[in-house]
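Heads up, one of the protein chains got dropped from this complex, but the rest are sitting where they should.
By letter and in written order, the chains are A, B and C; residue numbering begins at 1 in each of them.
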Amino acid sequence: MTPFLSGFMITLLFVGGVYFVAVLERCSMTGNVSWSGPARSFLLLFAQEEIKTRKHDKVFFETAPILFIGVILLTISILPFSRGSVVIDLGTGALFINAALVYIMVALLMAGWAVNGVYAMVGGWRALAQLIAYSMPVVMALTATVMRAESMFLTDIVESQQSLWNILYQPVGFILFYISALAIAFLPPFDLPVAEGELAGGVWADLTGARKLLFRLGRLALVLTLSVAVVVLYLGGWMGPWLPGFVWTFLKTLLVAASFFAVGHFIPRIRHDHLLEYNWKYGVPLALYNIFQVGVVLLL
Amino acid sequence: MISVQLILLIIFGLAAIWFGWRVFMTSSMVRSALSLLASMVAIGILFLVMEAEFLGVLQIMMMGTEMSIMAIFMMMYMMDPGGLGQMDMYHQKNISIAAGVIVTVFIVGAALAADWGTIATQFPGPHEQNRLLGMEILKRSMMIFETAGVTILTGMIASITVALSIKNSVEK
Amino acid sequence: MAPLTQYLLLLGMGITTAGLVWMLYLIKQSLGQTLDEPGKDIPAESGNLAPKPAWLRYHVHYYGYALLFLAFDMEMAYMYPWAVVYREVGILALLDMGVFLMILFLGLIYTWTQLGLKRQ
Partner (left out) sequence: MELLITALIIAAVLFGIGLYGALSQTNLVMIMMGIELMLGAAMINLVAFWRFLHPDAFSLQMFVLVAMTVMALEGAVGFAIATQRFRTSGTVEMEESAELKG
């Protein structure tokens, strides 16, 4: 496939995927499918008045949305969509995903601090608490996939799943990564930084207009990015019979994104200190067990 | 000849220095922690420019969490984390400036005066680097690696004992 | 692609994103100014008009985890290069990392016994 065509396909899939995720998000909140809903709320936020809170931190107020959306776009650019169709095939791709996703938390922290409101600030600190909770399991799960592929190239990680997808090869790692992906994207049940019920919107509460638009758009792209990451790392990426690679990636991604929202729909919100406790008491030992299991199976 | 690499090195070096300077010039605590984060990210990008890919990405990732944690400790222990009261937080300012300038001049002098020999042009690519670093960890530097493990354990135990001791003797 | 080209591409993407966002800000600004009304710029606080700025001392309840995490986090620096060569080296790599992780796991267990793994 020519680079131009694959670039076009990646852009198309990205934009279409984001729109579909937006429809899914509305569906998970309101219960009915509305295909024009995301476009309408886009226009609404676009036309909304820009309100700046008093004594806000000017630099952070402007840079937090840029950091948030920029990091997500960088992450999506290193994920492979099909054989040979990847914008940048980075030699340390598996580590780069992790490094980029840390800065989501930094962006939330900056936004929370910038607003100079109590709820936003508390939301920012909760984002950091969630990072401390999920970071170790996510890293160890990623390491286990790298062990199997003997390389940090994401394309190599997909190729290593030729015989058996990683979801069957290391199910514990998949579960840990899946749950952590929910926490990275602060989707329900881990939506504490932006909890509607208790913090009245948390980090987002006082953002309006362009900044809110960027954060909402960034979160939708983040869900898509994480779905592609789950597909690439655990569900065999573009592999599948009959259909071309792009179609398989797209189908699997949409399935994973839909499952993200479905999980959030049925599980109650988890307090951040409980999340910390469960992750350090059970998540980290499970992740260690996963590495051990993969190590032993690889040597046999 | 001025290469792309040199231009990038200068740009991000200046960014690192600028943010490093901002750390001590602001009285807003989260700002100063995040300036340090920006400085460290610029250092990570310098590593990338020098084509040590693994170390660069690792630096960017580690510092993201470390400096954010620094921000929470700032929030917990400073009298005025927002920097609204304009407190003076300096002492022995002149001596410090003098020490900083003298040391900088001395190091720059040493760097310019030294004979660095030949500059290497051949170096391994990113994937090869990861592999060679892994081999280094498992073969030659194996003892260093295990010692680092023990050091981390010591650090963990020291910090947990110091930070939590009183509380635990009161409770339960 | 040469590594340096890749980083330049990444940098270019970052700068492009920032430029687009800035353009969005400019468009928004050209659409009209914010009306200055009393009470509009007060942050959301469930109906209270917050009198003070929110940048006050805040007790972060999870600092025990934060301390543990700072030290535990470093393990991944050694783990990624190890994972790349794992299959090549074989059983020696498994034993090496096993010892290393056991040492770190002791730290986790110690923190657990000191009641560090709870809300402080």
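The rule is simple: a residue touches a chain if its C-beta (ideal position, glycine included) is under 8 Å from a C-beta of that chain, and two chains touch if they have at least 3 such contacts.
In this text, all values refer to a predicted model and were calculated from it rather than measured experimentally.
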The chain left out touches which of the shown chains? B, C
Missing-partner contacts on subunit C, residue numbers: 63, 66-67, 70-71, 73-74, 77-78
Would you write out the residues of subunit B that touch the absent chain, in ascending order? 3, 5-6, 9-10, 13, 16-17, 20-21, 23-24, 32-33, 36, 39-40, 43, 46-47, 50-52, 54-55, 58-59, 62, 66, 69-70, 73-74, 76-79, 89-93, 95-97, 99-101, 103-104, 107-108, 111-112, 116-117, 119-120, 122-124, 129, 132-133, 135-137, 140-141, 144-145, 148, 151-152, 155-156, 158-163, 165-166
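Operating definition for what follows: only the chains that are shown with their structure count from here on.
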Result of counting contacting C-beta pairs for B-C and A-B, higher pair: B-C
Report, in whole Å, the distance between the mean C-alpha point of subunit A and the mean C-alpha point of subunit B. 27
Whole-Å gap between the CA centroids of subunit B and subunit C: 16
Residue list for subunit C, restricted to those that touch at least two other chains: 3, 53, 55, 58, 60, 66, 68-69, 72-73, 80, 83-86, 88, 93
Two or more partner chains touched - positions in subunit A: 90-92, 95, 113, 125, 132, 135, 151-152
In the complex, subunit B residues that touch subunit C: 4-5, 28, 30, 45, 48-49, 51, 53-54, 58, 62, 65-66, 69, 72-73, 75-79, 81-84, 125-126, 130-131, 133-138, 142, 145-146, 148-150, 152-153, 155-157, 159-161, 163-164, 167-168, 171-172
Inside the complex, what are the residues of subunit C that reach subunit B? 3-4, 7-8, 53, 55-60, 63-64, 66-75, 77-78, 80-86, 88-89, 92-93, 96, 99-100, 103-104, 106-107, 110-111, 114-116, 120
Of subunit A, residues touching subunit B in the complex: 57, 59-60, 90-92, 95-96, 98-99, 102-103, 105-106, 109-110, 113, 125, 128, 131-132, 135, 151-153
